[in-house]
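Step one of this worksheet: look at the structure below.
Heads up, one of the protein chains got dropped from this complex, but the rest are sitting where they should.
Presenting subunit A:
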Amino acid sequence: MTVEGTAERKTARGGSKRTTAKKTTPAKKATQSKAGNSAGPDQAEQDQLVQLLTPEGTRVEHPDYTIDLSPEELRGLYRDMVLTRRFDAEATTLQRQGELGLWASLLGQEAAQIGSGRALRDDDYVFPTYREHGVAWCRGVDPTNLLGMFRGVNHGGWDPNSNNFHLYTIVIGSQTLHATGYAMGVQKDGADSAVIAYFGDGASSQGDVAESFTFSAVYNAPVVFFCQNNQWAISEPTEKQTRVPLYQRAQGYGFPGVRVDGNDVLACLAVTKAALDRARTGQGPMLIEAFTYRMGAHTTSDDPTRYRPDEETLAWEAKDPILRLRKYLEAEGLVDDAYLAAIDEESDVLGKRVRDVVRAMPDPDHLAIFENVYADGHALVDEERAQFAAYQASFADADAAAEGN
């Protein structure tokens, strides 16, 4: 997908309600083959992109996916996205100040994450990558808990079962199999919960993702695969991962795939809700490709100026997920200056809390190296812990002796 292609699509849609598509269920619609369509691939992709809110902030309808939110819910989505972006910006700054070793920014992907995250029920289970800060926010994970691993005081550190939000997974795509297995367990338990696996366009090339598609399809597991196609896997564009739009991969595995405007929080919410409902009613997995853009670097160690043009980033800036919802809320008179000021103030409070908590985050005790290596213990770990503790203690003896002088 080129920048020109997405720009054309925007113009072509023009915010008007599409009337050509026959009304079908999401599943049927999504599995319809586009093969043989005389229009080019861009046209096919354009037809498939689910959008409920245009970049200009105009509400549009889609034949398959609808949403009806109260003013309070709409404002809630706005608040979620603004606070998530602020948290993310604080973390980037903290890395620049040396408080974090690394940060993986979600800038630009707020709608994909908040939309999908707010579609979840409490009893659903999330398997994230390492960039799902917005989803973590929706799950009620304290954002400061996400920073421990980036500061280097732990490798995760939150209790996955407190919020049904698994640890961040760094090895690309591994978590899609865990999600599938977890979903198989949900199915065995006879529960009607659903599981959602997050991954990216780069991960779509991983064997584990392919295997998770196979397993989930064969067992009809209640799992939703939520792919944030943010166009870049570090320096490699999506064209280096695939010849077909990623959502179409699902068809070969026998379950539906759909591409949603990943910068449209309403569309992401509506599509994810539908996919989760399918899963929890025994209709099996579904792939959602949230078409979005990584506005920032891959991580704070990355330099995107080496591989992508500024114009591309600028073009996506015009499709900003927060801006479009704000335009809509303002046009509809659902927010006023006082409300927006209150959100800004809440952002400042969050920012300060994040800074304070991170700066006060202590380094772990030396012996934490040996903690939880095994659940039932291991003789070698015990031996090495004792030896290392004695070694450390030898310095204390030396220090005491020195003080004695």
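Heads up, the rule we're going with is that a contact is a pair of C-beta atoms (placed from the backbone, for glycine too) under 8 Å apart; a residue touches a chain by one contact, two chains touch by 3 or more; residues count from 1.
Rule of thumb we're sticking to: contacts and distances are computed from a predicted model.
Not every chain of the complex appears here, and the one that does not is recorded in UniProt as "3-methyl-2-oxobutanoate dehydrogenase (2-methylpropanoyl-transferring)", selected from "ABC transporter substrate-binding protein", "3-methyl-2-oxobutanoate dehydrogenase (2-methylpropanoyl-transferring)", "Spore germination protein" or "Molybdopterin synthase catalytic subunit". Considering the whole complex, the residue from A:218, A:234 or A:331 that touches the absent chain is A:218.
Contact with the undisplayed chain is limited, among A:160, A:237, A:254 or A:351, to A:160. The omitted chain makes contact with just one of the residues A:178, A:278, A:298 or A:326: A:178.
Summary of contacts with the chain left out: across A:72, A:122 or A:189, the touching residue is A:189.
Listed here are the subunit A residues that touch the chain not shown: 127, 154-161, 166-167, 169, 171, 174, 176-186, 188-189, 207-208, 211-212, 214-215, 218, 371-376, 378-381.
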